[in-house]
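Of the protein chains in this complex, one is absent; all others appear in place.
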């Protein structure tokens, strides 16, 4: 049985903006258990430390599943509140795997539309600095921008987190 | 004859934020034909591809004029709705030509104040990342920030586009 009001929230924010903690609080507003779809892959010690920090903050009734790329399927299999943290790393993993980004984006949008419980998607806003020197960074930045536009068009709510505080970009209920 | 309510809108946004599409929708809210003042110069294939993409999106009743630097004059000659896309490249062109930026900014502001139709100016927000390593990028970033402040002070409306959605920074009617 589906909940009467499935709701997708896109949470954007800069580095260390508090977007993950804010997104967790949105998910925890619904009754648990809560599913955490983690896209991070621990390539190096810096990343391992970040992952450990995020895990340590979440209480025990979070179920964590590592999903580097197959997000659409994992969302389709879920039955309750879901947090995806974060799309930035998912997109990076897809880019490095030379995947079809448009197809992956559409599959993700379809899965979000069909999700049984509330869904919160976290992603880094990366487009507000100077044009990066290297071509891969520019390609990533463009792909992230397109992804955010596509998801924001469908989302019921879009939030930009600044210094831990939510700036509402698309209030719930906006067509 | 001037329209009773000429109105200048400054549309800021990050890379691939959807700012151009949003700005086009603002211009198309007024009756056409619409004048597109394009500041892009196709230095390389990447830029050529971006220009082609932007052109393909605009319907046939847009008139496109290439104006790498002489924006004030082109606005003065216009008689209806105008979209300037984008100021970032205009500023880059001026910087590379070693032009007087303050004089060019004041001439642009004067032309905006006298424009016959509604005018929408698009520019990249580039100041929200780490300080760039190279001095030219820092000089550009400073010039863009000053330009945005100057234009925003005069504009009737200022919008920051995030993931295709408008965050209103200066609502129409603010003194």
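We call the chains A and B, going by the order they appear; numbering starts again at 1 in every chain.
Operating definition for what follows: contacts are C-beta pairs under 8 Å (C-beta built on N, C-alpha and C of every residue); 3 or more make two chains touch, one makes a residue touch a chain.
Please read all numbers here as calculations on a predicted model, not as lab measurements.
*Asks:* Based on the whole complex, identify which of B:83, B:120, B:151 or B:165 touches the chain you can't see.
*Replies:* B:151
*Asks:* Return the single residue from A:52, A:110 or A:165 that touches the missing chain.
*Replies:* Result: among the candidates, A:165 touches the missing chain.
*Asks:* For review purposes, identify every residue of subunit A that touches the missing chain, sorted by number.
*Replies:* Within subunit A, the residues touching the omitted chain are 13-18, 46, 125-130, 132, 137, 140-141, 162-165, 167.
*Asks:* For the chain that got dropped from the picture, name the residues of subunit B it touches.
*Replies:* Residues of subunit B in contact with the hidden chain: 10, 12, 14, 125-131, 135, 138, 141-142, 144-146, 148-149, 151-153, 158, 160, 167, 169-170.
Rule of thumb we're sticking to: only the chains that are shown with their structure count from here on.
*Asks:* State, to the nearest whole Å, the distance from the C-alpha centre of subunit A to the C-alpha centre of subunit B.
*Replies:* From the centre of subunit A to the centre of subunit B is 31 Å.
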